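Omission of a single protein chain aside, the complex is shown with its protein chains in their original locations.
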Amino acid sequence: MGETATLADAWGAVPAALVVVAVALALGWAVTATDRAVLAGGGPVPGPGRDAARLLLEQRRTTPAPDRLLWRLGCAGVAVLALASWAVVPLGSRSLWSTSADLVWFNAAEAVLWAAVWLVGWGPNAFAALTGGYRFLAQGLAYELPLMFALITAGLAAGSLRTTDVVAAQAGLWFVVTMPVAFVVFLAAAAAFAFWGPFDAPAGTDVAGGVTSELSGVDRLLVSAGRAVFLGAAAAMAVALFLGGGAGPWLPGPVWQLVKTLAVVALLVRAGRRLPLLRPDRAVEVAWVVVIPVVLLQALVVAVLVLAGFYG
Amino acid sequence: MDLTTRLRAWALARPRVLVVDPPGSDPLRWAVEEELDRRGWPRAAVPAGTDVLLVLGEPGPGLAAAVDVLWTQVPAPRHRARLLAGAEVAAALDAARAALLAGGDADRPDPEALLGSGEEDGDEDPGADDGSDEDADEPDGDHGGMDHGGMDHGGMEVAGLPMAQTGPDRDGLELDVLAVSLGPVLPAWPTGLVLRAEVQGDVVTGAELSWTDDPPQAADPDPQRLALDRLARLLEVAGWPAAARDARRARDGLGSADPDRVVAAGALAAALTRRVRRSRTLAWSLRGAGRPADEPGEGVLDLVRDWCAAATGDAPPPAGAPLDALAGRLEGAELGSARLLVAARAPAPVPVGADRG
Amino acid sequence: MLTASTGWLLAAAAVLGVLSVASGVAVFVVDSMARATFALLGSFLAVAAVLLALDLAYLAVVTALMMTIEMAIMAVFMIAFMMNPAGLVPMSMVHNTRGSAVVGAGAFVVLTAGIWLVDWPVRRTAVPADPTRQLGEALMGSHMLVMLGIGVALFATILAGTLLATARGRYDRFGPDLTAHRPADPVRGGLAR
Partner (left out) sequence: MSAEVVLQVVLTVAAGLVGVGLFGALSQQTVVMVMMGLELVLNGVLLAGGAAWYFLAPGLPDAQVLVVVVLVVMAVEMAMGFAVTIALYRSRQVEMIDMAADLRG
């Protein structure tokens, strides 16, 4: 692609980064607000902004004999990595930063996020948090491969691992038409990595909040904001990889992209909150034994279509 | 009113409330929860996420001691309030928020001093935590088979906490056994119930259930509302917050004086129980939970259905299990299953020690 | 003559390099297994960042990805086998420290001497526009044999690792005549087998 200049090239590194962070936070806010509105079911919705302010006022508590260094590192890591995954999400037709392996970058950000959440569970030296950490490890391991194959399937059809190329390759036909399985698996696995909705076991009520059970003040803010920002990034990425990015009639590209992203958020939240928790000791086996082969089949179908010249 | 004060007032306008309900204070808790839901104040699950600690009724001495420890784990700004039966709930909540805004409670101990350092940690009331820190009880398994050569840490203590010991496990690996106590204040569990457990990873290998205090003489609340309340808690532990919210709403509606609301609540309860009974996802997720592979007996899923029947008024609520039998069922269960099973069994309070045989 | 980009590269390589070696040293200095594991991860991530600066985006992110997963699994192993959740126990588990230090330092000195004494050739080709594509085409074309070897090695590892690690074979699960209807597993999975 000739015009793969990045946002950093176009606007300068610092302004571009600030814009992307602002977009990431705004979308994270939207995700949290939607989630709470669905959960409140018509009742009053506690605003995420107010929550953030309250958490900033709150004292950071501690526990007996914590591994404080790793704990704080984990909390900060969740937020930083959620933002890092935004570096390759296209806004309009450009992303903040572009490498020849954007899709793998997104996946790697998730993997490091995985380690950071584990640290959040490990750090406070508390039983509920550690149990949440164990659960997240098992869950992350089981959903990592489906996520990777779902991402790769989109890259396969576009013939490039660059997100902007993937968006450009959908000029004729949105990828969701030929790879619906990859689309669904991508969103589900992203929800699992954000331990949200039916994949909430690492922070579930049955372990008293799990990895988040000992967090207060800034730490709690960082982790919950990181989760929301990451879910937002996944929704925006799903739009770029499977729903044609900013393509659409009448309206300008960025508006279309925003509309689609918010639609994906609404869909994800509504579908996710309809379901009860998928307990990991049952769901993980399905991930290994059913989901991975199904995604591989999806990739095979797409590969055959590529060879047949379907994607041009 | 300067900007900081206003910002503070805005931020703390909807404080998170941790409700401690001693056995027998169910109707009072329902009134509080209804008011919280009406205002959109979140309910806190753990002391770390709490602004207002609201103690209902008259806790017994055991629970009161536990609440004192719980209080040390609540980060500032914070406020601790009591609410006696018959008091005005809305006024009490408003007063709590006002106190929180005024700077919270003056006796603000430094959590570092209370928790971070030293010896007294090990001496905390072992039943008095929320599952957040390790019990000081030594596991009584022998460490005879343990030979770690240069790094034997049997019996060692770090920061006043005992190190875990190893013990046999189902996979043939000598994994560490950790003694923890869950309760007496855990989200969606009967308050005052303590599970002292030995765990390997998240598998419970030894369990003992007890109540902190003798039960009070309490009037029996409406069985249908009680069933809806237990169902709400069970659904919460099962990780279905939207359904749990509907169960709470139906419960609150049934207690209303307005006949229209009662009718609507009955319809909501019917719709909810139909949804829960028919949910394939819930059935799939809970199948096998709380039931050993080859043994007959009611698993969590059967109990969910029993509570559903009771919630529509078609059947009496399932009887609470004796604590010893229930504790026996917990051994070998994954922690989540154990939590579900106790929530589903909803054991009734009995005098302390009466259940030990 | 240091060009601007070379100077930038030099600075990045030096800073990240010091970081990676320091984390590597920390692995054997810190007194907690969890910290050792994450120090090692820090070392890997620093090396991945250097690779990123060297235009090897794909290899850099794959290194970060694989090593993070590896280290997270390693953390669980450490807790399961040698530590408990109570965490920070001072420990020393070394033998033959002096000999090992001599070997380690010796290797470093010899290698460094070589590095600074050799007259390195000057590169003649430019860095390709898309190094990832170069790697992919090599693995699927001229270096197909490597790809096949990797595939077989990984497959053999999966089989051998599972065999070594598992305690229960099919006779334990399905009974001596393999007639059991359902396997006798401690936890039933989600497929209701």
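In order of appearance the chains are A, B and C, and numbering begins at 1 in each one.
The definition used in the following text is that contacts are C-beta pairs under 8 Å (C-beta built on N, C-alpha and C of every residue); 3 or more make two chains touch, one makes a residue touch a chain.
All figures in this text were calculated on a predicted structure; none of them were measured in a lab.
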{"item": "Chain not shown, touching residues in chain C", "value": "1-3, 6, 9-10, 13-14, 17-18, 20-21, 24-25, 27-28, 33, 36-37, 40, 43-44, 47, 50-51, 54-56, 59, 62-63, 66-67, 70, 73-74, 77-78, 81-82, 93-97, 99-101, 103-105, 107-108, 111-112, 115-116, 120-128, 131, 134-135, 137-139, 142-143, 146, 150, 153-154, 157-158, 160-165, 167"}
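Here is the rule we use: only the chains that are shown with their structure count from here on.
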{"item": "Chain whose mean Cα position lies farthest from chain A", "value": "B"}
{"item": "Chain whose Cα centroid lies nearest the overall Cα centroid", "value": "A"}
{"item": "For chain A, residues that touch 2 or more chains besides their own", "value": "65, 125-127, 134, 281-283"}
{"item": "Residue numbers of chain C (touch at least two other chains)", "value": "85-88, 187-188, 190"}
{"item": "In the complex with chain A, residue positions of chain C that touch it", "value": "32, 34-35, 38, 41, 45, 52, 57-58, 61-62, 64-65, 68-69, 71-73, 75-76, 85-88, 130-133, 187-191"}
{"item": "Touching residues (chain side chain A, partner chain C) in the complex", "value": "65-67, 69-70, 73, 99-101, 104-105, 107-108, 111-112, 114-115, 118-119, 122, 125-127, 130, 134, 137, 140-141, 144, 161, 281-286, 289-290"}
{"item": "List of chain B residues in touch with chain A within their complex", "value": "7-8, 10-15, 37-42, 45-46, 48-49, 51, 73-77, 111-112, 115-116, 121, 130-134, 158-161, 178, 180, 186-188, 199, 201-202, 235-243, 245-246, 279, 281-282, 284-289, 334-336, 339-340"}
